[in-house]
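All protein chains but one are shown at their positions in the complex.
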């Protein structure tokens, strides 16, 4: 009796088919990022989408020692918990206020696109959204502003890549229109609210044809290496059961260096 | 006052340096798999190591609906838990008996290599290890045998890739020597014990110069997309609060298809 | 510099004050259930509330091997994960559809009480709620009906205890009024929808003066012993890495026995 079905992976004796492809054929022919896309969407990405997805996954891989998720993982690691437990503790500290802006920003862009499809120009639709968000005190809006950055380098790069690769459509254009609305609004003159990495991922994933759920899953997947690296470093470098001060620490890794010549 | 240090990521205003590289320069130039390697080891991989790491990450990305980790994630998802909670529940079901063979197999290979460095030939060293494992009832040894596969296609492919890329050294050669020892041992004649994916990853990661802890972290990272995909599918396709039968289900995704022409 | 405050526990050298009481004085003088109440609400309970809280905590302590939360814990335990990891995996499988009815049922009772405070009789208020829930397809309503029980023995007992202890007020009375509404409604004649344990806890905790958040926390706390017991039993009695069939198992503990003579 078969009582339920899955469309992800078919397992038989000496056979593992991911979305129909033999996993051993995928190995060495598609990258990890491409196979993530295959598993989540059902198909391998085009070269342009592939490059964008890799960049998206890279953009969120780590943000230093201060995010609550990283502190949660390090607090688990300092007690001697396993790598798995420490990473899981870190994942559980990605609540709606931390990494949750992708879903929320996507919903705002969709709201503005609805105004545009109703007949407004793109900028007028963005202005309507901005006025509505100001009225409901949704400022800074999801996808804009950052605790540390006045200009989030990851956002600029992701949007530029989308442009270069021809993947910038309604979502990224509307995101920029909202940014212009915010910049010119008299009530917000003193508060710069640039696009942040969550906003850029929300828009670019929309233009890449990903559902909000899959974009959100990509974000979660992309930060796991960061949580793992901090958990390993905590146990390798620090004394057990230490009190982890979230502010008084410093970076002592390799000095700043350039990667410009390299092209994947 | 600076009371502790991290060598992973340097955060400053409008600047994110991962192991010294500006993250926005890495985006679009290095893949997700290469950036994982950079974050964990401190350097970007050579082209050969890069291809091997990607294949290793792909090899473990999913194994269908029956592993306990996948069932744990699906049991969380069926109650309406968030993607993050479901994935964390899945990670917590990667105990020592599930995905733990990489560390154990690596230790066995190291044990045999110690015999070899003590003067034995590679095969004699492998035979010595096999005799010792038989005496302590460590059969099947970690890295050999599989519940579903008599010949694990992922293991064969990973070892072949290592050979093609010139990354096969003492670890993979010793793994094969142990396989030969097991195959020829009279007590094990009726029990084929082929190298499984954990064994292949253990050996290949050794020859690629990765520490056991980093190889273990790669394994954990590589399965997160599978856990996320099953959690999303559970909530998209099935009724809430269902009883999840781990055996009576079927695959209904794309039919078997080939990928041979593609080359990353 | 003091930058934040907590009102729970004061730690000084050789001194631990929980809500002002020296923890060593509480030990031996208040029960675990009473101290949970102290920690969550700030005060020790009266004798009547104490007895009710203990019964509430007992009512939810375990429900056998089939709930998704228990299966998630057992799937972690079978892989050799630690007790802590297995219990955490179980907790993560308490999503909105599993144990979430307490908050939802409490909200429905509050909705009916608002009708009553607006001038309706209690029964008319319950009937208004029932009609509204039928119109919005909220049937069975949260707090009513059960997969296994047509008459949930825990619900009856908890409501009877509240009556005996004089703690039954508007919440429990309204819960019963809603039950009568459901029973007499012509569209639901063939579907008995008795009060379940979630509904009873929702109502009784309301009359006991607990906020919905604290009632929800009590529920979570109360099931942890069940998750721990199943995790320990899984590792003590079963082979590692087994496939856990959620339906084909049987109880082999002590035969049915009575406790009637005992009084705490």
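Each chain carries a letter (A, B and C) given by its place in the written order, and its residues are counted from 1.
Here is the rule we go by: contacts are C-beta pairs under 8 Å (C-beta built on N, C-alpha and C of every residue); 3 or more make two chains touch, one makes a residue touch a chain.
As the structure is a computational prediction, the values presented were derived from the model and not from experiment.
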item: Option from C:92, C:125 or C:167 whose C-beta touches the chain left out; value: C:92
item: Sole residue of C:181, C:205 or C:222 that reaches the chain not shown, by the stated touch rule; value: C:222
item: On chain B, residues whose C-beta touches the chain left out of the figure; value: 81-82, 84-85, 88, 92
item: Chain not shown, touching residues in chain C; value: 1-36, 39-40, 42, 44, 51, 53-55, 57-59, 61-66, 83-85, 87-88, 91-92, 94, 148-154, 156-158, 161, 213-214, 216-217, 220-222, 224-226, 228-230, 232-233, 236-238, 242, 244-245, 248-260, 262-264
item: Residues of chain A in contact with the chain not shown; value: 66, 68-69, 71-72, 75-82, 85-86, 88-89, 92-98, 100, 147, 240-241, 243-247
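Here, only the chains that are shown with their structure count from here on.
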item: Same vs different contact residues, chain A with chain C, by half of numbers used; value: same
item: Rounded Å distance, chain A centre to chain C centre (Cα mean); value: 37
item: Touching two or more other chains - residue numbers and ranges from chain A; value: 84-85, 88, 92
